[in-house]
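Every protein chain of the complex appears in place save one, which is left out.
What follows is chain A.
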Amino acid sequence: MLLRAEGLTKVFPGVIALNDITIDVAEGEVHCIVGENGAGKSTLIKCLTGVYKPEKGRIEVSGEATTEGGVQFAAVAYVPQEIDLFMQMSVMENLFMPFERTGVTTPISYRALEERARPIIEEYGIKATPRTLVSELSVADQQLVQIARAVQHEDAKILILDEPTSSLTDDDATRVFQVVRRAKARGMGVIYISHKLDELAVIGDRVTVFRNGRSVASDYIENVDIDWLIREMTGRKLAWEQSFVPNSGDGDVVLDVRSASGPGFQDVSFQLRAGEILGFSGLVGAGRTELMLSIYGTTPLYAGEITVHGADGERAGGRSSRRKRSPEMSLKEGLAYLPEDRKRLGIFGGLSVAANTSMMSLSGFVRGGTIRQGTEKQAVLEEVKRYDVRFPTIDTAIRLLSGGNQQKVIIARTMMVTPRIVIFDEPTKGIDVGAKYEIYDLMRRLAEEQGLGVILVSSELDEIVYCSNRAIVMNQGRVVSEFDQPLNKEALVSAMFGHRDPIGNVNE
C-alpha cells in the first residue's frame, strides 16, 4: 500500500468530524471518496496533508509511519476544488512556484523556464503557451495547470483531487480524466473526491462512502451502482425513482419572450406557463445564463420583446420589452432570478441568516420610517421554517451554512416578495445529494401549490428530465429544440450538440 490511514479520529468541540476512519490507496489505483457535505471528506484531506493532527490513528506512506506533517507533505500532492493559482502570472511561473523548491535559480532565466514548461503543458494537454497568463485560461485549463503543478513535484506519490470537475463541462472533465489516468500509469495513488456520481464509474477503481464522519461502505466500482451510492450516502432510499415534474403545467402564459437577441443569444422565443417547470438545457456557453440575465434585466436586450403577464393576464407594470429592463423592475413585475454563483452573487456571506432572508422585502416591514424588527423576525422565522432551512441559530453568518441550506435561504428570501416567475440557474451546483432532492421538491411545490412559472437552467441532464414539464435546448445562443414530457435523454444530448430533433418543434 502506498498510503494507509488507520483508525483516524478527529474531534472538534461538540462534533466528531472523523470517527475511526481507515482508508488506503495502492500504487496505480484511483480511490474515490463520496459523501454529503460535512461527512468528513475535507477533514480527512486535512489530516492526510498534515493540516490537522488527528487525535487517534496513524498514517503510513509506503509502509513508513509518519507522525510529522512534513513527511506527508512531500509525498502527498493536493489539488483543491477551487482554483488556487497566481492569476496574473504566466502558466510557466505557476508550474514552478515556489521556485526554491523546483530548482529554479536566481536570476530567473525565463527562457529555461519556458523550455521546462513546454513538455509539461503538452503532456497535460493544456491549451496555452508557457507565457500565457493563467487568468486568460478556461477553468478547465486552470484546473489542469493545478494538477500538473501538484503532480510534477518529484516526491509526490499520492495525488488528492477534491472535486476537480465540479465546474467543468463533460468534455473538459474528460481531459481531467486523461490526466488522472496518466498519473495512475506512473504508479501514483489517487484519492478522488467527487459529487458527480456518474463519473466515478469512468475514473475510479474503488469507492468509499463517508457519512457523518464514518466510513460506512467501501467496494470496487464494478460492484456498485448509483442507487447504492445514494443509499449509502444519505442512509435512505432516494433515487430518480421519484419524478419532480409538477402536475400543474397548463396554466396561463406568464412570460412571453419573442425574438429576443442580446449578448450571447439570438432570436430566442418561448412562453412560460403558470404552474410549470420549463427546463433549459445545453452545453456550458450555449447562452442560457446570458438569456436569463437579459430577461431579468442585468444585461441589455438588443432586439425582441419580453412581456411579463400579471395575475389578471395583463402586462405586469404596464411595460415590457425593449425599454431598459432592470432587476428592480423585473422584481416589481413578479420575476425573480436565482444566480448560479451562489457565493458571490446570491448570499451576503457575512450577514446573518435572518438578515439575508429579509433583505429583499425590508420595505414591507417599515412603519414610520423604521423597520419593525419584531414583525420582521416573525416573518423570517415562518419563511425559513416553510423551506426547512437548518442552521445553528438565526443569527449565524450565512456563509457558515452548507450550500443546500444557503440555497434554501435564497429561495425563502425570494418567496417573501411573492414572485410569479422564478428563474433557477444551476440551483443544485455544489450541493450534496440529499439536499439536491429537497431543492427539486421545493421547485415542484412552488409550481404546483403556488402556481409559479419556474425556469430551470441546468447542465445536469437528469435534473432537466426528472423536474421539467417541458425542456428547451440551446446551442450557440439559439434555441435548437423544444421537448415535451416524456423527456428523452438521448434526444436532449443530441440537441445539445446542435442536432435539431425532427420531432421537436423548433422555435414554434
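Here is the rule we go by: a residue touches a chain if its C-beta (ideal position, glycine included) is under 8 Å from a C-beta of that chain, and two chains touch if they have at least 3 such contacts; residues count from 1.
What we mean here is this: contacts and distances are computed from a predicted model.
Missing from the rendering is one chain, named in UniProt as "Monosaccharide ABC transporter membrane protein, CUT2 family" (options: "Alpha/beta hydrolase", "Monosaccharide ABC transporter membrane protein, CUT2 family", "PepSY domain-containing protein" or "Asp23/Gls24 family envelope stress response protein").
Contact with the chain not shown here comes from a single listed residue; of A:Arg58, A:Lys385 or A:Lys489, that residue is A:Lys385. Interface note: of A:Leu2, A:Ala17, A:Leu95 or A:Met496, the residue touching the hidden chain in the full complex is A:Ala17. Chain A residues in contact with the hidden partner, per the touch definition given at the top, are 12-15, 17, 36-39, 43, 212, 298, 326-328, 330-331, 337, 339, 344-351, 355, 358-360, 362-363, 366, 369-371, 373, 381-382, 384-385, 388-392, 394, 396-397, 400-402, 405, 413.
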